[in-house]
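Left out: one protein chain. Kept in place: all the others.
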Amino acid sequence: MTRDVLILCAAGMLVSAYLMVGQKALFTAIRLYAVQSLLLGTVAITMAIADRRDELFVMAALTITLKSALIPWFLMRVIDRIGIHREIEPFLNVPASLLVCLGLTAVGYRVSTGFPEGTQGVTHHLVGVALSMLLIGLFLMVTRKKAVTQILALLTVENAVFLVALGITSGMPLVVELGISFDVILAVLMLGILVHRIVDRFESMDVSRLSKLKG
Amino acid sequence: MNLLVWTLAAPLMTAVAGSLGGPRRWNEATLIGGLSLTFALCLGTAGQFLGGAIPTAFGNTLRVDGLSALVLVLCGFVGWVSGLYGVGYLRRNDAGGFLTPRMLREFYGLVPAYVFAMLLVSVSNNLGILWIAVELTTLASVFLVAFHNRDTSLEAAWKFLVLGSLGLGFALLGTVLLFASAQGRLGEGMSALEWTRFMRVAPSLHPFTLRLGVVFALIGYGTKAGLAPMHTWKPDAYREAPSATGVLMAVGMLNGALYCLLRIHLISKAAIGADFSAGLLLTLGLLSVLVAMPFLLIQWNLKRLLAYSSIEHVGIMAVGIGLGGEAGAFGALLHMTYHSLAKPLAFFSAGTLAQLHRSSDFDKIGSGTLGRTPVASGLFLLAAVIMTGSPPFGMFFSEITILRAGFTGPHTIATSVFLGALVVLFCGFWYQAGRMTLGPDPGRNANTPEPEVVDLGMAVALLTALIAVVSAFYLPAPLTALIRAATKVVGGGA
Amino acid sequence: MLIALAIRLFTIVATVAVARRPAICRVVSMGGSILASAITGWLAVRVITSRAVIDGVLARHAASGIVFGYAVTPLSAWFLMVLALIAAPVAVYSIGYFAHAVPASRTATTGVGFNVLLGAVELVFVASDVVTFLFAWELMTLATAALVATDHEERSSRRAAYLYLVMSHVGTGCLVAGFLALASRAGSLSFSVLLTGDTVSGSLRHVLFVLFFVGFGVKAGLIPLHVWLPEAHPAAPSSVSALMSAVLITTGLYGLLRLCAFGLGVPSLDWGLAVMGVGALSAILGVLYALTENDVKRMLAYSTIEHAGIIVLGVGVAMMARASGRGDLAAVAMAASLYHVLNHAAFKGLLFLGAGGMAMGTGTRRIEEFGGLLRRLPWTGFFFLVGALAISGLPPLNGFASEWLLFQALLRGFASIPGLVRLNFPIGGALLALTSALAAACFVRAFGISFLALPRSRAAAEAPESPALMLVPQGYLAALCVGLGLFPGIVLQSLDRVLASLPGVQSPVALAPSSLAMASPRDVTDGVVPLGLAVAIGGGIIVGLLLAARRVSRRVPTWGCGGELTARTEYTATAFSKPLMMMFRAVYRPTREVEAMAEVSPYFPTEVRFRGRIEPTFERYIYTPLALAVLRVAVGLKVLQAGSLHAYLAYVLVLGVLLLIWLGGSI
Partner (left out) sequence: MGEALRAAVFAVLQAALLLAAAPLLHGVIKKMKAAFQTRQGPPLLQSYYDIAKLLRKEPIRSETTTWVYAAGPRVYFATAVAATTLVPVFVTAAPLEAVGGILLLVGTLALGRFALASAALDTGSPFGGMGSSREMTIAALAEPALMLGLFASALAAGSLNLGTLVRGLAEQGPSLHPSDLLGFASLFIILIAESGRVPVDNPATHLELTMIHEAMVLEYAGPDLALVEWASALKELLYLTLLADLFAPIGIATTLTPATALIAVTAWSMKVFLFAFGVTLVESTNAKLRLFRVPELVATSLGLGFLALAIRFL
């Protein structure tokens, strides 16, 4: 039972990542991220129930409130403020991107077979998903030009990390977790502020234009 | 209450005081006072360690062993001088009169905050806290990079923040994986992530998970340290950041990140032998040294020049560690020490030059600065001599030590490449230094500088020059002892 | 030793202290340097006379735990002695010279550089372990570069300084690699362990030889590693040029001896051949380039290359001798080389000081603009003439003595080394003969065109004689040139002690019964040119004077082929070397452009412009392309940092994926 839920959620997260790669509307991207975070939360809860670890509930609550509510809301506000809603031409067109992502997934899964549990066991899937998400997120950062998309991609990477944390360690010590989440928020806030400043300055949040500093 | 805690509390309080704003004099006083106090406390803590104690706080979360003590002292020193210089810097800028109160608050608040984070890095024994602390250094420095609020500074800040956060994501994953590799043997709760505990259970860590963790941590913290190919944020950030904070990043962040790398390296060394992580460090270090070469040769901006030279130096240290053995580690740590002691001079002289000429681009500064701003240029030349590892200054000895370790060890080819790169880098750096300081007065073709005045900034620059020179010939015995202790931590054992 | 270096250090500090007052500053810095040199010299002599090695520890670098050791072996003592003999007068000269030639604001830096340079060179000679050596070596390089860049407003001197810095740093790179590789095999940094010769073997030995040969060759200015030399020597203030030519290049030679010839065990025959070949090449090309050079200091610089070549030629012979186990031959060759080191220091120092005086007086270095200087600068002229005679290897001056020895060595080499290889010796001999003859031509030109006949420019016509402070040192060096030529016995006796300390070299005394009359210096007059010949020549002169004793009654203008005789009708330096330039066309690859401007008809040109230049082969075909290639690559790599954040992120992605795949493979 638990196993299936976990794998389902993980799969869901991966799908959401793929969807992010697959489309261009920023709002959708943010929503996808929200869903992704929600799934992450679910994973946390499931594990909490499964092996009776209460601090994981806190984790889950934190994740859901922060990542699937607060941050998306914040980002939406940013977008509204700026009024740019679509990701114009990424460096790589969608089909090609998807192909690359498939490759990345393969790599992730290959690596995930190296863990103690080997190919069976839920860990394998969780880690595999997580690693591929990580790479996909990074890939998104590479190919997308809008500042907000990059933030999202970064957050996807964060999610991936958390998924690994849940998957193979059933959570880090709570204090650390808290600290980490706190830092993540701060990072996002700063990114947001910077995006503002950038937009004020450049009338655009196309970061590919930020290329004055060469050599 | 524990001295160590005070050491961390001092800058934190300074930060709070600074961010509250208030009259200028008061801010300056708090900044200088606070950072001086911090430095004193750092020395005190190190003293405790040398006294034979292992200062700890919050259980075992903060712990000062040889390595920590060394980094702590160095960071404290850098924080102190950059605080001093920073004040002078702001005064000069104020003369230009484009400092909003917000900027001042940012500065007076963030600099000590940064110092705090950096000290926290150097003493935290808990990998989780370590990560958080490093993240803090990033966050604290972002707005310092964006300080001048020019287009370029925004660009630099953005790149810095994105790359930095990504790196930290990787570092976090690395930490998680390390934690996982222990498969619960570390126990529960806060103390589970303690480095000492890792070391204790090291032999039983799961190899593959550990490897994976090391790789990610290496990429992550490597980004902060500015190892190639994650070095790309450095030149931009250095160019934009005020010199005072530039040196905080060049030394503080570098030492801090290197410190993290060392901790990870030690764990994996204890678990699966040195070769794995050492090999990675060697490769990336070599790569950094090589990457720096062309950009020194064709550099167009003074501060970017310094950035690439610091990429070079982090590369050197990484190579030193990667070459393995006690000698290599000793060389690397010695290099770290001398680098930290000399870098302020480089930054402050360059910063002064840039301020006097109102630009840090070579073509705007123009040639023959030695004629127009003799003191600053002289100091910069001195810095150049030191930074290029020339005798009679310290880095000559550290580099020789590292090279010797290299030729003694199995990596002769790598060492030869390394040596060749060093030669090219020397030539590149001197080409730039020469074409800026020497030559006739360009007259109209470049900015005419303001006349040199011995203000606070200049005074600090002179002070750092004094320190850099003296330290070459005479390192205080305690510091030497620290280096040895640190070497024992790093190179000792296996 | 300690004292000497301490004094230098103190001098440096003192110089800085009085930097504000140029006059005092000069006296202090140079005075200190003289004192230090004197002590060094005394020490050197003591070591040579009482073949006892003086060694000890200079300092300890606490932080790195590195210890600076020194050991004054007879060999290093010899070089120290040379240094002391030259450095002292040069310092005296500098007191007078810097006053005119160096702007007051730079007096202090120059003084400091001067002392650092000398101190470093001394340290190089006495260093007894790798780190000390490299330390001193680098310091020396930096100091020299700083001195070369003294008047850095000149593009040429900046270029020269940088070129010098780069070349010698590449050299140093080779040395570091070589030394550390050696040290790692020996497991020790101390020369006494390192240079016993049995530390390395097999192919590594050859690699090391090449490394050291290149590394030291750069400093010694051996062709094709010489390009920095003709740039740097002229750029520096003349007294510094004198030091560079007389002393600095000897560090390279010292290194060659210490490592290539005696450090890596018994050298192989091929090494000897290679060294000989490079030496001969440098000698001949050096003098050829000197011959056509119109800048007096550049001319001297090229001749420095020539003499480095001659010395190295000797070293090569010695190496071949060792390779074939002929200690006696090695002794002669070594004697020749070391003797020539001393002689070259003497006359080249003298000539550079003279050139300094000329340049100071006339404000130019172009030979074409001198002329008739002997009237204005009688003493400088006289000393320059002595130097010219000495450097052309003419008896009874010192240049002849060492070249004579070298010829002997070559002759004996042919006689004593079997096989086809021996044919190199007569060839070497022929080249050496050609070299010294060309040198004679070169210096007839240099002296004649600059000092004789009519002034070729206003500046030359009004040039003032140098002050006594500058003349006395020249007098001293001139005397040295004569003395070393007349009493080779003394030199050879001390050399005998030096040679005895070298492995595989038979002390020349053992050669007594041989055909080398002078190689058995049992009594002083029994040398290559004892007073005998001097007396004979003197006698001849007296006879000549007696025969034509009548005093000159009339002085008349020179017949100017009908026209009146002006400086413009005089034979120019360019014209003087023209025949040789045409004969050695292959080397010079001369290019000339003649344009005649005519209004009426081409047969009555109103003005004719002639521009001839020779091709700088090495710069053109080796160095310039190399530099360009490096820059091109660098510019190409600029795209790595093109400012695109996406690219930067991509690097991380690629690295990550690669590492993951690598790990995935290792499961």
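Labels A, B and C are assigned to the chains in the order they are written; within every chain, residues are numbered from 1.
By our rule, contacts are C-beta pairs under 8 Å (C-beta built on N, C-alpha and C of every residue); 3 or more make two chains touch, one makes a residue touch a chain.
Keep in mind that what you see is a predicted model, and the values were worked out from it rather than measured.
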Here the chain that is not shown touches C
Would you indicate which residue among C:Val57, C:Val444 or C:Val654 is in contact with the undisplayed chain? C:Val444
With the full complex in mind, choose from C:Ser50, C:Ser156, C:Thr196 or C:Thr558 the residue touching the hidden chain. C:Thr558
So which of C:Ser392, C:Gln474, C:Gln493 or C:Ser644 would be touching the chain we can't see? C:Ser392
Residue among C:Ile3, C:Ala430 or C:Ala596 that touches the chain left out of view: C:Ala430
Residue by residue, what part of chain C touches the chain that was omitted? 372, 374-375, 385, 389, 392-395, 400, 404, 407-408, 411, 414-415, 420, 422-423, 426-427, 429-434, 436-438, 440-441, 444-445, 447-449, 451-454, 515, 517-518, 526, 528-530, 532-533, 536-541, 543-545, 547-548, 550-561, 565, 567, 569-572, 575-580, 582-583
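As a working rule, only the chains that are shown with their structure count from here on.
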Can you identify the chain nearest the overall CA centroid, using each chain's own CA centroid? B
Chain whose Cα centroid lies at the greatest distance from that of chain A: C
Which pair wins on C-beta contacts, A-C or B-C? B-C
Give, as an integer number of Å, the spacing between the C-alpha centres of chain C and chain A. 69
Can you work out the whole-Å distance between the CA centroids of chain B and chain C? 44
Interface hub residues of chain A, defined as touching at least two other chains: 111, 114, 138, 141, 207, 210-213, 215
Quick one: which residues in chain C touch 2 or more of the other chains? 638, 641, 645, 649, 652, 656, 660, 663, 667
Under the definition above, what is the set of chain C residues touching chain B in their complex? 61-64, 66, 131, 134-136, 138-139, 142, 149, 152-153, 155, 158, 161-162, 165-166, 169-170, 172-173, 176-177, 180-181, 183-184, 189, 630-631, 633-635, 637-638, 640-641, 645, 647-649, 651-652, 654-656, 659-660, 663, 666-667
Touch list for chain A against partner chain C, complex: 91, 104, 107-108, 110-111, 113-114, 131, 135, 138-139, 141-143, 145, 207-208, 210-215
Chain B residues within the chain A interface of the complex: 126, 128-129, 131-132, 135-136, 138-139, 142-143, 146, 149, 151-152, 154-159, 161-162, 165-166, 168-169, 172-173, 176-177, 179-180, 183, 188-190, 192-193, 206, 208-209, 212, 235-236, 239, 295, 298-301, 304
